[in-house]
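The structure follows.
Just one protein chain is left out here, and the rest sit where they should.
Chain naming follows the written order as A and B, and within any one chain the residues start at number 1.
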Amino acid sequence: MTNKAQGGQDLALADLLDRALSTGVVIWGEATISLAGVDLVYVGLKVLVASVDAAQRMKDASLVDRLADSGQ
Amino acid sequence: MKTENDSQFASLKKILTDSGTEGFNSNDPSNFSPHSSLPPSLSTSPETAADDLVKLVLAVIDTVRQVMEKQAIRRVESGALADAEIERLGLTLMGLETRMAELKSHFGLSNEDLNLNFGTVQDLKDILNDEE
Partner (left out) sequence: MTKLYVYGIVGATSFDDPLPNGHDEAAVFALVSGDLAVAVSSLERSTVEASAANVWLHDNVLSALMTRHAVLPMRFGTIAVGAAQLLEGIMKRRGQLMRDLARLDGKVEIALHISGKNWEKVKQQVAGQSTDPAITQGTAYLQGRQQNLYGSDETQLSVQNVRRAIRSGIDPLMEEALWPIDEPQALPFKASCLVNRNNVAGFVQIVEDIAAKNSDTRVTCTGPWVPYSFVGKSGVGGET
């Protein structure tokens, strides 16, 4: 598939996600157990920095380097 | 269970018009590929599973980083931040971008590899604040 066609298709998915996950009728309370999409996380800047720190540690850890090497 | 193929056909039906595509023919079978909404380099063989996990983690972090940048820009534009706060916000984001670039480079990943195209991620609190 061409990049442009892929882009158009991704737009349709993005439009759907924008809508189905944040609009529509909401019933919240005793009737419901869960509301998926609420699982799409709100991440504060601090947590984001921590994530990048963790990824940095992954990079430094020899175990990950070995796996990365074996994947080449 | 729905397969990725089904999802991909569903999304093609939803495109009404697109002036950005040239010569895309939905009847041409070579235009279809399975798993096309996943990063092209994501595989399922066990040998590369660890690599794929790293890619997925970095992709998610990078997506969130970009969302945070957009939010930061909006905050700056709203005039709510003092100059010193703007500077600090900018430096933090700039630092994150540099580190992400290093990580991507270390794992041999390009921006295309990490492009998951999730669409917009809305704040949790916006979702919870929507009227019922």
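Here is the rule we go by: a contact is a pair of C-beta atoms (placed from the backbone, for glycine too) under 8 Å apart; a residue touches a chain by one contact, two chains touch by 3 or more.
In this text the structure is predicted, and so the values were computed from the model without any measurement.
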| item | value |
| --- | --- |
| For chain B, residues in touch with the removed chain | 1-4, 6-7, 10-11, 14-20, 37, 69-70, 72-73, 76-77, 83, 86-94, 97, 131-132 |
| Contacts of chain A with the absent chain, listed as residue ranges | 8, 11-13, 15-27, 29-40 |
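The rule is simple: only the chains that are shown with their structure count from here on.
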| item | value |
| --- | --- |
| Residues of chain B that touch chain A when the two form their complex | 7-8, 11-12, 14-15, 18, 20-22, 24, 31-33, 36-37, 47-48, 50-51, 54, 57-58, 61, 64-65, 68, 92, 96, 99-100, 103, 106-108, 117-128, 130-132 |
| Contact set on chain A toward chain B in their complex | 1-2, 4-18, 21-22, 26-28, 35, 37-38, 40-43, 45, 48-49, 51-52, 55-56, 58-59, 64, 67-68, 70-72 |
